[in-house]
Every structure is written in C-alpha cells, then in structure tokens.
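With one protein chain withheld, the remaining protein chains of the complex are depicted in position.
This part shows chain A:
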Amino acid sequence: MPSMLVIATTAVPDHLRGALSRWTSEVVPGIFVGTVSARVRDQLWQAVTETVGNGAAVLVHPAPTEQGYAIRTAGTRRRVPIDFDGLTLIRMTATPQVKSEQSPP
C-alpha cells in the first residue's frame, strides 16, 4: 500500500537529488514529495543516509502512531526530534553562547 512521503534536504549532493527526483517531485528546492511503497521509502531513505555527507535531511511519512506520522532524520541540525513517552516533538538545540563567554567590551 503506497503512502505519501515528504523529504526535506539541505546541502546534499546533486546525484542524491537526482535519485530522489526519480521517485518524487521536487516541489520547491530541496523538498521532495511522493507516494511510494514502504519498501521504496526505506531504500530511498537508505540512499539519503549513505550520501548525506555534511548536509542534512528529514523524512516525514504516515505511521500508525497517535500523531499519525513518523519522523526520521539524517545529518546534524539544530532541530532534533525527541520522544515524550511516545509523542514526538522537536527540540530546538540552542546555539553555543559565544558572546557570554567573551570578556565585556
């Protein structure tokens, strides 16, 4: 049973974008939307995780959770999905406070 997926990518190699666009539409730069089977979804995501390099990517797809969807991430970003006893929310990691560590002017 195919279901919809959304993959958002940042700074990934061009050949990965090519691979993704074979299965999905790039509706705005870096955002891929498509309807594929769970098997194709897993293989696409494996391709993403292997080639993500210094970039980052996130996959959102329907899942039988209370929220109705699941999130998978690759690479590092400031936004990290965290699990609250089964509910997935996004934790925004703060940037290091460089200013406070500097001496006052």
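Simple rule for what comes next: a residue touches a chain if its C-beta (ideal position, glycine included) is under 8 Å from a C-beta of that chain, and two chains touch if they have at least 3 such contacts; residues count from 1.
By definition in this document, contacts and distances are computed from a predicted model.
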| item | value |
| --- | --- |
| Omitted chain, identified by the protein name its UniProt record gives, among "CRISPR-associated endonuclease Cas1", "Multiple sugar transport system permease protein", "glycine dehydrogenase (aminomethyl-transferring)" or "ABC transporter substrate-binding protein" | "CRISPR-associated endonuclease Cas1" |
| Where the missing chain touches chain A, by residue | 64-67, 82, 84-87, 89-97 |
